[in-house]
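Structure first, commentary second.
Now for subunit A:
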Amino acid sequence: MTGELLTIKDLHTGFRIKDTYYDAVDGVSITLKKNEILAIVGESGCGKSTLATSIIGLHDHNKTKVQGEISYNGLNLALLDEDNFNKVRGEEIGMIFQDPLSALNPLMRIGEQIEEGLIYHTNLSKDAREKRVLELLSQVGIPKPKRVIRQFPHQLSGGMRQRVIIAIAISCKPKIIIADEPTTALDVTIQAQILDLLIDLQAETGAGIILITHDLGVVAEVADRVAVMYAGQIIEEAPVDELFSNPQHPYTRSLFNSIPQMNSEDDKLQVIQGLVPSLVKLPRTGCRFSSRIPWIPARAHEENPILHEISPGHLVRCTCWQHFHFEGERGGSFQ
Partner candidate 1 sequence: ACKGSENSSEGNTETTPKETEKEKEEKPEEKTEEPAETSEFPLIVDNEGEAIKGGTLKVALGTDSPFQGIFSWVLYEDGYDADIMAYSSNAIFATDGDFLVNDKGIATLEVDQANNKAIVKIREGVKWSDGEPLKIEDLILPYLIIGHPDYQGIRYDGDFQNIVGAVEYHDGKADTISGLKKIDETTLEISFQKLSPAIFSVGDGLWSYAEPNHILKDIPIGQLLESDAVRKNPVTLGAFKIDKIVPGESVQFVRNEHYWKGPAKLDGVLLKAVPSTSIAAAIQSGEYDMTAGSLPATKYPEVKDFDNITILAQPELSYSYLGFKLGKFDTVNGISVMDPNAKMGDVKLRQAMGYALDVEQVNEVYYDNLRSRANSLIPPVFKSFYDSSLKGYYYDKDKAIEILDGAGYKDTDGDGFRETPKGEKLEIKMAGMAGDAIAEEMAAFWMQNWADVGLKVVLSTGRLIEFQTFYDKVEVDDPEIDIYMAAWGTGTNPSPAGLYGKNAAFNFSRFTTPELDALLTAIDSPDAFDPAFRANAFREWQEYMEENAQVIPTQFRTAIYTINDRVKHYDVNYDTEFDLNEVELTADAPAKSTK
Partner candidate 2 sequence: MWKTILRRVLVMIPQLFVLSLLIFILASFMPGDPFTGLITPESDPNRLEELREAAGFYDPWYVQYYNWIVNAAQGDFGKSYTYKIAVADLIGDRALNTFWLSLLSVVLLYLIAIPLGVLAGRYQDTFLDKTIVLYSFISYAIPTFVLSLIFLFLFGYQFHWFPTTGTVDIKYDQGSWGYIWSKIYHMLLPAITYAILGTTGVIQYLRSEIIDSKSMDYVRTARSKGIPIRKVYSKHIFRNSLLPIAAFLGFTITGLLGGSIFIETIFGYPGMGQLFVQSITSRDYSVITALVLLLGFLTLLGSLLSDIIMSIVDPRIRID
């Protein structure tokens, strides 16, 4: 496909714990296209942030091992050294972080912090850089940008700070933006504004956005395509409409059922039994979700679950989806 910006193939990212590496991202393959917002959802600890930091190379090299292929523009980012990565980072890939309170250097003025990336990735003059900073600030919807560039982070509200962080991420017009839970720390009204801003920005710049979140509502608002992660793997991937109207993997379906629906008067919410296994105890073979749906017989699972394309663009891991039913309900029959 021509629109592909970023192709990740069989990515493994492992953390060293007591001298062994445990993969927090365990064989993820996914592509990001131009003009697209790709949402990655999943529970806490499933490896979303690890995936993001692997792409942008911000992991701790002493404790982390990244294997596989992250190809961007003919480069395998997974093999890039620090210096070369710095040419990609910021310039080609921008990142937006979760916590706007701590993601800005408290001792630097807003203007400086935005300008920093420009110094290294452009050869704009000082004046030109300042113009660009002002432009960026108004682009992300900050009123009175002239004043804001002289202010310090603590003088801004959470929403404003998140906008500044977005401005930093897009300062060099990157082709890819990775947003790791950009709105989790914000109030709903502000969240809505920030999400709208992201959509507008994308429409303008045509960048591909990877949006990491655990909030399906957010996904529904902005994403074009969704990948659902569980225990380091992608277990389902589909265009957003398809996924929301036709979720297939037992995990995805359970998630949907556990949302307190705005308009459902249901007394009971669906609960997923058991716990997300910790990184060290993660089963490395078989269907990783099987322990949490024990009523589905083992033979319904694949031995080495792979992603099956069940309709164009809709991928589901493991065959268990075909036999899944909620506990207590009657399920489909085995073929």
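Selection rule, in plain terms: all candidates are chains of the complex that A comes from, given by their letters.
In this section, a residue touches a chain if its C-beta (ideal position, glycine included) is under 8 Å from a C-beta of that chain, and two chains touch if they have at least 3 such contacts; residues count from 1.
Computed from a predicted model, the values in this text were never measured in an experiment.
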Problem - Touch assignment for subunit A within the complex, options 1 or 2 - result: 2
Handout entry: Residues on subunit A engaged by candidate 2 in the complex (per definition of touch)
Key = 56, 58, 82-83, 85-91, 94-95, 97, 99, 102-108, 113, 116-117, 119-121, 152, 154-155, 165, 168-169, 171-172
